[in-house]
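Every protein chain but one is kept in place in this view of the complex.
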Amino acid sequence: MLRGLTGAGLGRIESDERLIELAAAHGFQAVDLDAAAFVERHGVEKARELLAGSGVVIGSIGLPVEWRTTEEAFLEGLKKLASSAAAAAALGCKSCCTYILPSTDLKAAHFMALATSRLRTCAQILGAYGIRLGLEFVGPHHLRTRWANPFIWTLAETLDWIEAIGESNVGLLFDSYHWYTNGLTVAEIESLRADQIVHVHINDAPNVPVSEALDNGRIYPGEGVIDLVGFLQALQKIGYKGAVSQEILTAEAPNQSPEELILRSKAGFDKVFNAAGL
Amino acid sequence: MLRGLTGAGLGRIESDERLIELAAAHGFQAVDLDAAAFVERHGVEKARELLAGSGVVIGSIGLPVEWRTTEEAFLEGLKKLASSAAAAAALGCKSCCTYILPSTDLKAAHFMALATSRLRTCAQILGAYGIRLGLEFVGPHHLRTRWANPFIWTLAETLDWIEAIGESNVGLLFDSYHWYTNGLTVAEIESLRADQIVHVHINDAPNVPVSEALDNGRIYPGEGVIDLVGFLQALQKIGYKGAVSQEILTAEAPNQSPEELILRSKAGFDKVFNAAGL
Amino acid sequence: MLRGLTGAGLGRIESDERLIELAAAHGFQAVDLDAAAFVERHGVEKARELLAGSGVVIGSIGLPVEWRTTEEAFLEGLKKLASSAAAAAALGCKSCCTYILPSTDLKAAHFMALATSRLRTCAQILGAYGIRLGLEFVGPHHLRTRWANPFIWTLAETLDWIEAIGESNVGLLFDSYHWYTNGLTVAEIESLRADQIVHVHINDAPNVPVSEALDNGRIYPGEGVIDLVGFLQALQKIGYKGAVSQEILTAEAPNQSPEELILRSKAGFDKVFNAAGL
Partner (left out) sequence: MLRGLTGAGLGRIESDERLIELAAAHGFQAVDLDAAAFVERHGVEKARELLAGSGVVIGSIGLPVEWRTTEEAFLEGLKKLASSAAAAAALGCKSCCTYILPSTDLKAAHFMALATSRLRTCAQILGAYGIRLGLEFVGPHHLRTRWANPFIWTLAETLDWIEAIGESNVGLLFDSYHWYTNGLTVAEIESLRADQIVHVHINDAPNVPVSEALDNGRIYPGEGVIDLVGFLQALQKIGYKGAVSQEILTAEAPNQSPEELILRSKAGFDKVFNAAGL
């Protein structure tokens, strides 16, 4: 498994280039960023060199298509997906992720039908470039009633949805925070095949009742109550080899500097990875 | 278009064989029945002769697979689908239909995902035998809240679902009763292509507010308030050439004999088909 | 059916704008052109006005993706497909076509597998924008052995391939020249459903043995030996309502002016359409 970072949790980091630098300097092996923008700024060759020179790979790009609202927004975003996929592929990145809000103001069944078609099209395009699409189920309880109608938030529902989408390159973005807020156990991870997991996020939760853990109330790995050692060991056991990226969403921006925050992140990763024997 | 009958609305008709006889004797050209059971009783050759001798074709078979409940029930039913499809195909029938309940006790989005996978598999099997799958949206208002969660009941939702299922042999079972209870107009029919319609049902509604028209409160064509002339003309205009089958669901069995009921049905068909210039 | 034109057969026509002008001036109702380039030049609004002002619609765009050679070429072209589809959709065009060479230097079965995946992805993207993909089987005998291995060229093979691609928005580009060089009859057209046909080309053939009719030896409708009256009547009978576009491929550029050539085309269309009672 690769130790990975997203920008979330590192404060006001000025650029992806700086993110790469910091990651490399502190033993991280993967960063999640916008490959198309990165290629746009540097060209493919230079972009490759920057990554290779830092010893850092791209863990995942985000899906640049708005599939949750109107057909117009979806079709507008779809125009750029092939180029984004090409950029990611050119940089050796093979995953693209998006999250699933657990409730919706749309009629749930109808939205499920629309979203199935839309994500299938996205998966088809990504697949042509050898890229997989990871769907992140989102567990925090407050979001399940944040919008009018319940959508889906469990692992089992998400696996069934992946079946319905029906493209072989669709899998899970598995986030420890959503594993925890869904009340899942190590056994549920061990029941998966590694190839069902496209990408992993690692975050910790404060010591509050599970039902009160807020989506933007995440804390650094090793600082909270989630069994991240069991989480990592189970992923290891099933053979997951990809990136495990921190994504600390918080209500307010942290008041430490990026340099301080990455040290804190590194300490957290060291703690849980070492305890897991990784 | 072919004038068609289902058993529903003809009282205690003793057998499909009798249904065919009555249909033929009163100018109907299609009947909806269980092709597999019919072939089972007669063998393919004899079954073909019976139909050909009567000048009656099979309008549609019903989907013999329970896709709305458990995975176990689905898989059990799936075992016989290929044989049912083969039987229908052997008798020249090219459509198979199922209805969509507008509400569900299951979580709506999750059920939509499951049902999408299940109906896709059914469509794949049917498609191998050249048979199309028609999905019937169900409009009566009382059924929308009959179970805990709203599912889908509109034409637009059903078309979006057909997209999500993603097999080219899936289309609509279009029932005048659901067209009416959805408050749809002739223009909505005219906006369809004929090939989107797998099968048609024709029924009339009593003179009660639309929102109070019950699913099992249907009456014979021409005896109620639905604009069946506009309905038929619009289907004709877009080029629909298949069966238009009566399916009179009622709370209590009619107390007339099958012979009386078919005369009543014939009178209704004559009235609306003639008025539509068909 | 709409009388349509492509640039092929009109000599050195300076622009699509001129093509539209000429088409409109001579009673043609559709032109095949590159919608994306047209929108690029004028913007969507102006492009719409130009078409509306001329009373001409776009019959079809060409598939802007090279699916017949390398994976690299395919992926490069795929980048622009969504934008091309969006441009076409914005101008009301719902079809996109590509032709199938009847032989290939690649291993035929392997190429079929690759092409199936590639065209499926194209169809998925086009479908998101409501656009259908028409596949043109190519009949001239000399092309069947032009490259090392036979690929496919018959109607039946193409329909089977459409099944294999498995997207509901894929159909035929039906060209009278390939109908003729395949030795097909009116009955074969009548056995199709209108919705299986995405677009139609109309061309005539010189009075040479069918097996010697060259792909680039086409002549103007009504000037040759193809039963274009039967062709058009059969399309009419099955309910085809789209564009029927001339595409006169010739070994040498015609030496008449575009103005003369369009008069010649118009005369040909008048002759065969009138004879067909259209």
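Odds and ends about this structure:
A, B and C label the chains in the order they appear, each numbered from 1.
Here is the rule we go by: contacts are C-beta pairs under 8 Å (C-beta built on N, C-alpha and C of every residue); 3 or more make two chains touch, one makes a residue touch a chain.
Please read these numbers as outputs of a predicted model, since none were measured by experiment.
Here the missing chain is touched by one residue of C:Gly166, C:Pro206 or C:Pro254, and it is C:Gly166. In the complete complex, the hidden chain is touched by one of C:Ala89, C:Met112, C:Val186 or C:Leu214, namely C:Met112. Per the touch definition above, the residue from C:Ile152, C:Leu184 or C:Ala213 contacting the chain not shown is C:Ile152. Residues of subunit C that touch the chain left out of view are 107-114, 116-117, 120, 149-152, 157, 160-161, 163-164, 166.
Counting the whole complex, the residues of subunit A in touch with the unshown chain are 166-168, 170, 193-195, 239. Where subunit B meets the omitted chain, the residues involved are 74-76, 78-83, 86, 117-118, 120-121, 124-125, 127-129.
Criterion: only the chains that are shown with their structure count from here on.
Distance between chain centres (mean CA atoms), subunit A to subunit B: 45 Å. Rounded to a whole number, the gap between the C-alpha centres of subunit B and subunit C is 37 angstrom. Counting partners per residue, subunit B has 166 as the residues that reach two or more other chains.
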